[in-house]
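Pasting a structure below so you can have a look.
The other protein chains are all here in position, but one chain of the complex has been omitted.
Let's look at chain A:
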Amino acid sequence: MLEHQLIQSTGFRNFGPVGAREGFAIRIRIPNYHGTRLSQLDGFDVTVDGVYYDHEINRFGIRDEVYTMAEMREETTARWGLAEWGEILVDKPGGLEPGVHKIEVLARIRYSYFPPDVHIFPMHAERYGTICIA
């Protein structure tokens, strides 16, 4: 099962070849009370140790697929279930140092049943997470 909070402990990791890491991943549960089409998400702003990574650039992985922001905005078939995790993929050559990091995520979820001017609803979560392997 998932962890209770949005940002999961497990899955916080570097990706890319060891010695030439390309970035890091943050595993999250869906920032919503129900599953949705991927097009109902408008990306994730990430801040780690005070460094900001914009939602337009971060990618999203679920199951065996990775989506750019542009692809996710048009993805009306693939869905994210309530009990599934996804991961935010953040480019950062070299990755993160092993150890504890302060993670902030601002998930931008779209609700058709919210008024148009606030229909992209920000959901903020923060916590400490640990990178185990360089």
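Methods note: contacts are C-beta pairs under 8 Å (C-beta built on N, C-alpha and C of every residue); 3 or more make two chains touch, one makes a residue touch a chain; residues count from 1.
The criterion applied here is as follows: contacts and distances are computed from a predicted model.
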Could you tell me which of "Sulfur relay protein TusB", "Molybdopterin converting factor, small subunit", "Xylose isomerase-like TIM barrel domain-containing protein" or "ABC transporter permease" is the UniProt name of the chain missing from the displayed complex?
"Xylose isomerase-like TIM barrel domain-containing protein"
Which of A:19, A:99 or A:116 contacts the chain that the document leaves out:
A:116
Per the definition of touch given earlier, which of A:14, A:40 or A:58 contacts the omitted chain?
A:40
Among A:20, A:83 or A:133, exactly one should touch the missing chain; which is it?
A:83
Chain A positions in touch with the non-displayed chain are 1-4, 29, 33-37, 39-40, 42, 73-74, 76, 79, 81-83, 110, 112-116, 118-119
